[in-house]
Each structure stands twice: as C-alpha cells, then as structure tokens.
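Handing you a structure now.
Only one protein chain is missing; all other protein chains are in place.
Letters A and B mark the chains as written, and numbering starts fresh at 1 in each.
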Amino acid sequence: MVNKRQIICIVCPLGCRMEVGLEGDRVIEVAGNQCKKGEKHAQQEVLFPGRVLTTTVKTKNPAAPLLPVRSDKPLPKGKLEESMEVMAKHTVSYPIQLGDVIVSNILNTGVNIIASRSMSKKS
Amino acid sequence: MEGRVTETQVLIIGGGIAGTAMAREFSKYKVDVCLAEKEPAAGFGICKGSQGCLHGGAALYGSRLVKWFDRKQDVAEYIRAPLHLKEKLNIAGRPIFLELEPFLKAKIYKSGLLFFAYDKAEMRALELIKEETDKLDFKGIALWDRDQIRDLEPGIDCSERIGAIYDPEDYTIVPTEWCTAFAENAEQNGAHILFNTEVKGIEEKNGYWLVKTNNGSIKAEWVINAAGLFSDEIAAMVEKIDWSFFLFEHQFLVLENKDYLKTMLFEMPIPFEPRLMIPTPDGNILGGATMYQHTDKEKKDLFTTREGLDHIAEIPQSFIPSVPWNKKIIRSFRGYLHFNTRNPDDYLIYWPRERFLNIIVCPPGLAPSAALAQEAVKMLGDKGLALVGKSDFNPYRENPRGFIDLPTEEKNEKIRANPAYGHIVCRCEKGTEQEVRDAVRAGARTLDDVKFRVRTGMGRCQGGFCTSRVLQIMSEEMGVSPLEIKQKGGNSYILKGETKELRGKGKAAA
Partner (left out) sequence: MITKEVDLAIIGAGPAGLAAAIKAKDAGLKRVLVLERAEALGGLLHQCIHNGFGLHYFDQDLTGPEYAERFIKKLSSMNIEVALNTMVTHLHPDRSITAINSDWGEFKVLPAAVILAMGCREKTRFQLGIPGSRPAGIFTAGLAQKLVNIDGYLPGSEFVILGSGDIGMIMARRLHLEGARVKAVVEIMPYVGGLIRNEVQCLHDFEIPLLLEHTVTDIYGNDRIEGVKVAKVANGEPVNGSESSIECDCLLLSVGLIPENELSMEAGVNIYEGTGGPVVDEYLQTSVDGIFAAGNVLQVYDLVDNVTLDGEKAALSAVKHIDNKLKKQPSEVKVALGKNIKCVVPQKIVGFEGAELTLRVSQPMENAELVVGNHYKKKYRVVTPSEVIKIALNPSDLSQYFATGKLEVSCNVREKR
C-alpha cells in the first residue's frame, strides 16, 4: 500500500511541490523535484522531519528576564510543542556562557537545549 | 458607591480647554476648586481630536461661511451679522493665550491663514470679511492675488484658486498640551485635579450639590458643567433639558512637515467639504477634513472610515501637488464638532439651578476658553462667591516639556544634575527618560498621557522604538508591572501576559 505525501521543498526559492510515495516507512519514489538536493530533502522531511527549536527561557536576572536558547540539533518535528512545555518550567541563573547546556537530552531525543548568548552577572 | 467624600467650593466637571482654563483662573483666588475629568488626562475629549486653531479675524468670519456655501442666501447676511458671544470671547481670549505662553510654556505657532476663493462670489465674500475685520481693528488682514499667494507659499497650486484673504495673525496650538499646562499650573496653585473620575449622578441637597463619581462623592457649593461632548448628559442629571447635540465629524491625516508649508490653508469650494492644511507647533501638518453629520448617539465613535480616508487623501495633493504626501503620513484620526439645538450658532450658558452653571460650547472653543474662564469666575462672583485674590499665586508652570529644544548649555546643566535627561528614549521626537519620569510624577498614568506630554510615540515610527522603553520607565515610576499599564482609558491594556504564561500549564489557553 503506497502512501502519498505532499512536501514543499525549502532548499531553494523554487519551492518545488513534490510528491513522495511511501510504503510503510520506506520511500519508494519522489516526484516533482528539479534537483537532487530536493529529492534528498523530501526523503528526510518525510522520514525524519526535524526542526531546530529556538525559544527563550526565564532567568533570575531582572535586568534580562529571558535567555534565548536553541536546540543544538534539529528536534523531531512532533516534539516541538512538548519541548516548549518543558522549557516553560525552567529558570536559569547567571552567569551563562553561549553554548551552555540548559536542558540535556530533552524528552529523550538526544538533543540538547543550549544557551544562544552569554549573560554575565552585570548584564 | 462608598468612598472618600471630597468637599469643595467649586467643582468643574470636564478637563478640556474650558474646564482647565477655569480651574487655573479660580486657583488665582482663595477658592477651593476641584476639577473632575473622566479620562486619564486633560483634553482627552474633544480637544484630543481638535484642529488646534486660535482663530484670527478672517478665520472667525470664515467659519460663518460654513452655512453660506450652499449659496442660497446673500453672503453679506452671514458676514454682517453681529458678533456672537463665542466670537467676542474668541477675540478677547486669543491675546490672553499669547500672553500666557511664556508662563505656561506651551507652544503657539504663528501660522497665519490663507483662505482661498475660487470664483467672484467667493472673492466678494472675502472682501466683505475684510470690511468687517477692518472695523474690529484686526491688523494686517489683506486680500491677495495669485502672485502674492505664491510669494508666500510657492508650492500652492493656483490654477483654480483666484485669490485669498491673508491673515498674518492666525495661530495654532496643540490643545492637549494647553489643557495639561492649565491643569498643572492650577494644581500647583492648590486646585484639585481628579482624572479617571467620571460623574455618575448629581443630587441637589440643602445648600450644596452632591456629585457622585466612580471614585466617591464630592460635595460642592457650586458646580460648573464644562463637560464638552458629554455636557448634555451632565446637564440632564439636574433637569430635563430641551436641547441636544448634533455633531459633525472631521477626519484628518497627520503629515510630516519638512518645510513644505508654513501657513494655514483653508477653503470650501464645495458646500460642507472644508479643505484644510494646518501646520502644527509640533512640526506636522493636519490635512483634512470630512464633515459628515452624526447623531449625538455616535459621539463615542472615533473610528476612521474607508470613505473618510479616501476623501481626505486627495486634499494635501490638491493644495501642494509637488510633495508626495502619501509617503508623509504619520497618522490619521477622527474628532468632532458639536452644536446644540437650542443655540445652534453659539454657546449656551445658563443657570438651570442656583449655583449650577451650564457652559455648553461649540466651535470655536480654544481661543475663547481663556476669556470664558475669566467670565465664569465673574459670573460666580456676581452671584455671591467670595473672590479674594491669592498673593502667592504662581503663574509659572513648573516642569514644562521640550528638553530637546533647550540650548546646549541648559541641556548639559540638566544632564549633569539628572543624567536621565541624557537618555533619549524616543528616536523620532527625542523625548528623554527623565521627561517620561517627570510626566508620570506629574500625574500621567497611561501611555497616551505620556505621549501627549512628552511626544513619545507621536513620530514617524508611531512607538515602534520607544514603546518598550517607555513602558519600562512607567512601570518603575508607577510601581506596577507593565501588564497593568493602559494605552488610554477603559480596558485598553497594552500587554496581555508574560511570555511564559501560556505554556507550562498544560494546554495553551484558548
């Protein structure tokens, strides 16, 4: 039984509308792409759609109440909203270095949420 | 409605230009005076949407022509009619504004006026106006031809305009600035100015009036109804009134003025379609206007309309075609002109009861207010209010704004004493942190109130840069979270919640 999924490519401004045929969790075919990068993107997007999560986390620093954070790798697309719930419960204290791990292995995805900027005691 | 009961001798209802001018006038005497204003700041009623003109002679008579331009009667009848009370007050009041400028440090811009004619009939009207203004001793009014018009304002399109009356002595103000100036100076001199105080009911008691507000009751010996657009509702609390208001709206564009225009321009070639370009003291131009009629039920409707905006969009271009006016739009707004059915052409001033004075105004309302204030004091005095002058009356308003316009030395002195003057938080209008703090300390509680005092948010970017900063400063000064700060009155909170509020509780709030 072949399932068809529609994917809009984001690799270049053409935005090719592709159709991906799936059997179970195997990609059988990709149609509508105009280049190899698009085909690769379609496969990835259908099987392991990942999104970098960027958000903020509360801090104990009244002068800078929020710290911008990001996932160090793409998270599975379906885990974004739940990750937001996890992050909402966190508060960090300064000082923080850019890259510090705020939440490690969030929701068991192997992805860390790290600080997107440094924040010294003064800022 | 339990709450503190305030007692006063004179309660003024309404903090527009009339009410605040009166408060200041009364504060010159040893009279306890209180002003109740329902908005969060002075002048937030009609004055907020007013054109801001202190009429000169040509404008005064020109305003009479609103009626004539349906061309049914001989224009001379309108122009030669005797002066109305409002016009007499205007003539007396305008020089008072000019005198008060250095004391209250509110801006007045001498724009002059060009009132155009398109045909012989209109030119005749202008000639008749000149005759009348000559009799009244107005200086400098002249009838001009196209060359003279273009000499003064080279950008004006004179292809269809055949001439104009020029009045050099016409002025514009920012009405809310003057309302605040009057109110602040009154308060300095002992008057009680109560904002966010809306009158809900008035009861006649033995020897005094009990005025119920949303903030408690006030016992007053005398009450003056100066509530502008809502003065009919106040009047109706005391007696059954046989008059009501009919309204004309005007929608305006606020345009950037980069030396495009110095003079006020006015014409009405089509009946009930006035066209104006009004340079303001703040370096903008008001371009408009619509003049649709409304019932008094609509008095709270201040939204602009598609047809209104389309209509006024063409006006600036028709005066000065060389400027790309659509790229100079800062804002658009709608205000009202109100007239009463008993005295459609004039003010309605009467005592429905002893010690209750109705002052029902109509346009023009700005220049007359300074003389009206003196009249009101006299009227109460004549009826028995003891008027003993205060020897320590201070006519100078403290803390006027406009830091950025001070000379360098003064600026630097102020910055040395108060570094927050050196922190400009509004890029467009150059308002400083200290001025925002001062505004809050002087009573500002809403973003609009700070805006009208310090001009933060009034420029090209309409608050894009300064809003975040002003909110922070206000929050510090007021000791409340920014979540509690409003734009203007009522329910106009600016922010909804904290960024992390909707998450972390399970399902997102709908």
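In the analysis below, a residue touches a chain if its C-beta (ideal position, glycine included) is under 8 Å from a C-beta of that chain, and two chains touch if they have at least 3 such contacts.
Being a predicted model, the structure only gives us computed values, none of them experimental.
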(request) Check each of A:Lys4, A:Lys60, A:Lys77 or A:Lys121 against the chain that is not shown and name the one that touches it. (result) A:Lys77
(request) With the full complex in mind, choose from B:Leu85, B:Leu98, B:Ile330 or B:Leu387 the residue touching the hidden chain. (result) B:Ile330
(message) Please identify which residue in B:Ala92, B:Leu143, B:Ala236 or B:Leu502 touches the non-displayed chain.
(response) B:Leu502
(message) One chain isn't shown here. Among B:Pro95, B:Gly422 or B:Gly443, which residue touches it?
(response) B:Gly422
(request) Spell out the interface residues on chain B facing the chain that's missing from view. (result) 254, 258, 300, 302-306, 308-309, 313, 329-333, 404, 408, 411-412, 415-416, 419-424, 427, 430, 447, 460-465, 467-468, 471-472, 482-483, 486-503, 508-510
(request) Against the chain that's been left off, what residues of chain A make contact? List them. (result) 8-10, 12-15, 34, 51-56, 58, 64-66, 68, 70, 77, 80-81, 84, 98, 116-118, 123
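The definition used in the following text is that only the chains that are shown with their structure count from here on.
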(request) Could you grab the centroid distance between chain A and chain B? Build each centroid from C-alpha atoms only and quote it in angstrom. (result) 54
(message) Give the list of chain B residues in touch with chain A in this complex.
(response) 499-500, 503-504, 506
(request) Give every residue of chain A touching chain B within the complex, in rising order. (result) 56, 58, 66, 84-85, 87-89
